[in-house]
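Below, a portion of the complex is reproduced, with chain positions unchanged.
A, B and C label the chains in the order they appear, each numbered from 1.
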């Protein structure tokens, strides 16, 4: 059996993409997620003629697809298997496109709850001269840049029960260790850091008894003061709430990243709660004021309250809201759906 | 006839309502002249009516421009399109469109073929401004706005 | 807007009926909306565009104005040149007739030169006086129907356009509907 599983060859896929004539009018068929939309937008960015992103056309020359065995890239009649690696990792890295590429890679890693693939790590390492830095450290967002409490409140994966989404509890936690509210993680001494990690692990243990310190220390990728993890969370959020256009805009003009991260911090900084989760025939219905069904799924998968095979909808008063990430529709932003028992 | 319509139009502050059936009647007579005759007199006659038509267009466009009056009747489509041009113009200049190399991001509203690309409802395509406006008017696409 | 409307008046004039002297039997001509037949030696009214076409072929002659009539008009206008209300009633298509007269004189070559010069200078004076009177009327907001009926279409258009400027000015700038 194992013989039939092809070896992933992302380097071949990269060559295939580079072979596309810039003068063509191209259509790229992609699944609806941050990674695929960013990768395709970056390719289209350099096409000279009108080009399109399609989510359902059957006639595109270039296609990104996700199947059970992994991801595929097809151009005309050539199909290449790329395994786990993100589509964005196939796009040539330039200073101008570095943020959307890192966002694409990181969002794929986050949503698939995996580590960076060897290919992804290698292409990022090869770009250290452009300013990318990789370090092994705690898997909470923007610890170089934001105060610890914000990093903790923004930690969607690992989900830290009581702390994720709660500015007050996050501040209480660091106060407990005797750290100043506005400190950054990088400013902690080793003792304080260890205490903090111990506290985090203890909290996570409530939902995952097997968790260890090593599980929350991973490869962490930065560019200037942008953390790829926070970029991923932010754009997952904005794909849900605004739609694909904001990702296309970001791919064209990476300078909007700062603005959007600030917006994201402002929104998450206000805190959110997750209430009851119920299941009907079509959906998992979540009572929450966090307006991103995808981020909710990410959390609820960790608390094992949902399965990946059913869309998440948010209960907002009488309305049920979800996003195009979960259902086949041409509407974008939060979409009202009909629930049924 | 066209001269009467134009006379009415220049004498009134607001645009007159001109029905398509009235226009079709005039149009039919002039079409017959076009098919029947090819001599100088009739060429002259057609030219006069073409100029009256142009003036009628200009006068009604003036009213739209000065007081935002939209002509009703056979030429409503003109003012629909002008409203769309204006809206696109404003979005364009006030930073509400997503630009790439002179082309703007548009969302496909119905299955169609654009630039030889088969597209489905909900897809995205970059189009130059003229094509975007045209296909927006034809209800094939809508320009993506940053703030809608 | 004034330019657009002036252009429209100009185009409309082409469809207005003008009196012509007919030099030959013409027609019947099927013009779609109407049929026209003209008999040699008669006087008839036909649309200007057709009259101009036929005149080029020397089949008709369009009526103009005489230098004497023009002189009389100038005299009348001059009598009260600073009193706006003294505008003199004349042909509604006086300016068209004047252009026609000028063309006729030009066509005479050297023979018409003297008269052409005289006509031109009279026309300049007439239009200057009339337009000044009309501007006065507009600026004083005099809306008297008898006076308006003495204006040609073009003059009335100029009058209206000036009134509009004045009204918009008061409305937009002073924020009052007064004047």
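One rule holds in what follows: a contact is a pair of C-beta atoms (placed from the backbone, for glycine too) under 8 Å apart; a residue touches a chain by one contact, two chains touch by 3 or more.
Owing to the predicted nature of the structure, the values given are computational and were not obtained by experimental measurement.
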Protein chain multiplicities, whole structure file: A x2, B x2, C x2
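In this text, only the chains that are shown with their structure count from here on.
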So how do the chains connect up here, line, ring, star, complete, or something else (other)? line
The chain whose mean C-alpha position lies nearest the overall protein Cα centroid is chain B
Averaging each chain's C-alpha atoms to get its centre, pick out the one most distant from subunit B. A
Between subunit B and subunit C, the Cα-mean centres are separated in Å by 34
Among all residues of subunit B, those touching at least two other chains are none
Subunit B touches which residues of subunit A in the complex? 25-27, 44-45, 48-60, 244-245, 248-249, 252, 324, 329-331
The answer for subunit B against subunit C in the complex is residues 1-3, 6-7, 9-10, 29-30, 32-33, 36-37, 40-42, 44-45, 48, 51-52, 54-56, 58-59, 62, 66
Residues on subunit C engaged by subunit B in the complex (per definition of touch): 1, 4-5, 7-9, 11-12, 14-15, 29-33, 47, 49-50, 53
